[in-house]
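For this view, one protein chain was removed and the others were kept in their places.
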Amino acid sequence: MLLGPSLGLSAILFSLGVAGVLLRRNAIVLFMCIELMLNAVNLTFVALAQLYGASGYIMVFFVMTVAAAEAAVGLAIILAMFRHRQSVDLQNINLLRG
Amino acid sequence: MINAVFWFFAGVAVLSAALCILQRNPVNAALWLVSTMFSLAAIYVLLDAQFIAAIQVLVYAGAVMVLFLFVIMLLNLGHASSDIRGPSAVAATVVICGLLVGELFALWRYTPHRLAAELAQAGPFSDPRAVFAAGDIARQEAQVRGVVGVIAAPLFQTYLVPFEITSILLLVAIVGAVVLAKRNV
Partner (left out) sequence: MSFSHWVWLAVALPLGGFLVNGALALRRPGAKALVSLVGPGVLLGAFAVSLGVFRELLEHPPHEPVIVKLWPWLPVGQLGVDLAFQVDQLSVVMLLVVTGVGSLIHLFSVGYMRDDPGYARYFAYLNLFIVFMLVLVLGSSFPVMFIGWEGVGLCSYLLIGFWFSDKANADAGKKAFIMNRIGDFGFLVAMFFIWRAFGTLNFAEVTARAPSVLTPGGAVVTAITLFLFLGCTGKSAQIPLHTWLPDAMAGPTPVSALIHAATMVTAGVYLVARTNVLFAMAPLSSSVVAGIGALTALFAATIGLRQYDIKKVLAYSTISQLGYMFLGVGTGAYVSGIFHLATHAFFKALLFLGSGSVIHAMHHAYHATHSHEDGQDMRNMGGLKTYMPVTFWLMLIATLAIAGIPPFSGFFSKDEILAAAFARGGEQPAFYLFYAMGVIAAFLTAFYMARLIAMTFLGSNRTGEKERGHLHEAPWIMTGPLVVLGVLSLAGGALNLPHLVGGHAALEGWLEPVMEPGLRIARLVMPEGSTEYLLVGAAVAIGAVGLLLGFRATLSRPTLPAKEAPADTGLALLLNRKYFVDELYDGLFVRPLGWISRMVLWKGVDQTVVDGLAVNGAARVSRALGWLGSRLQSGQVGVYVVIFLVGALWILRAVLR
């Protein structure tokens, strides 16, 4: 019953997350936009669980767990990066230049 | 009634997300993200996923975002002079997000009514609602076992192996985070 609007909301949130990833230069804020995207996906899973059963909830469970682990490691990397360059501006992180 | 609540919280979520991605100060951005997560938790409750709502607040808003705030404050980030990438990025954003929204909304057609209608024309299913039988089973289970039990049973039975692997993953993440954040390795 709320499936359609939920999916629509999820789509909008996901797009907002993508926009944030593309627009922001600060690495931490970028990371937060990624979390936003993950949340949108969680919403999709939960909405569809109404139709497809408990597997939806299980997926959300795992997504959250992995997101937490990823947040921890990612922030550690940002910390190391900050120590190296004194900045978290993505424009300055270009050692991979080919 | 439920619809009104849903629309209210949906609106809050979208507004918070928009403000999150546009805020200059990272602390503000983090706080708006927390607001988004709370709204989502409310919506989860409306969608009969109470356990999920709870752990959303506990884990996501409570642990992950707090970690974010710790790091922001640790790095003592102030304002950046200009935090948005150049006009080319804005252009790329508009294009990509426009396409994305479009494509995602194309999934609109897979609402249950349309899906059921298409399946009815496809043939082999006598009863289209049978595809979605799992949802009804879940609701019945919820009556019997309670909200948490609905998740617990599959988690420790069907999805046991992923569960165990996830625990190892968490261990690895902890070790990795500690190593990466050390000053002298």
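When the chains are written out, they are named A and B in that same order, and each has its own residue count from 1.
Everything that follows uses one rule, which is that a contact is a pair of C-beta atoms (placed from the backbone, for glycine too) under 8 Å apart; a residue touches a chain by one contact, two chains touch by 3 or more.
Just so it is clear, the structure is predicted and the values come from calculations on it, not from any experiment.
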**OP:** Using the contact definition given at the top, list the shown chains touched by the missing chain.
**Re:** A, B
Subject >> Touching residue (missing chain; options B:Leu31, B:Leu46, B:Val59 or B:Ile96) >> reply: B:Ile96
**OP:** Would you mind spotting which of A:Val18, A:Met32, A:Val60 or A:Ala76 touches the chain that isn't drawn?
**Re:** A:Val18
Subject >> Residues from subunit B at the interface with the omitted partner, ascending >> reply: 85, 89, 92, 96, 99-100, 103, 106-107
Subject >> Touch list for subunit A against the chain that is not drawn >> reply: 18, 21-22, 25, 90-91, 93-98
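As a working rule, only the chains that are shown with their structure count from here on.
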Subject >> Computed distance of Cα centres, subunit B from subunit A, in Å >> reply: 8
Subject >> Complex contacts: residues of subunit A adjacent to subunit B >> reply: 2-20, 22-26, 28-29, 31-33, 35-36, 39, 42-43, 46-47, 49-55, 57-58, 60-62, 64-73, 75-80, 82-83, 88-89, 91
**OP:** Please give the residue numbers of subunit B that touch subunit A in the complex, ascending.
**Re:** 2-3, 6-7, 10, 13-14, 17-18, 20-21, 23, 26, 29-30, 33, 36-37, 40, 43-44, 46-49, 51-52, 55-56, 59-60, 63-64, 67-68, 71-72, 74-75, 77, 80, 83-85, 89-90, 92-93, 96-97, 100-101, 104-105, 107-108, 111-112, 131-132, 134-135, 137-138, 141, 150-151, 153-155, 159, 162, 166, 169-170, 172-174, 176-181, 183
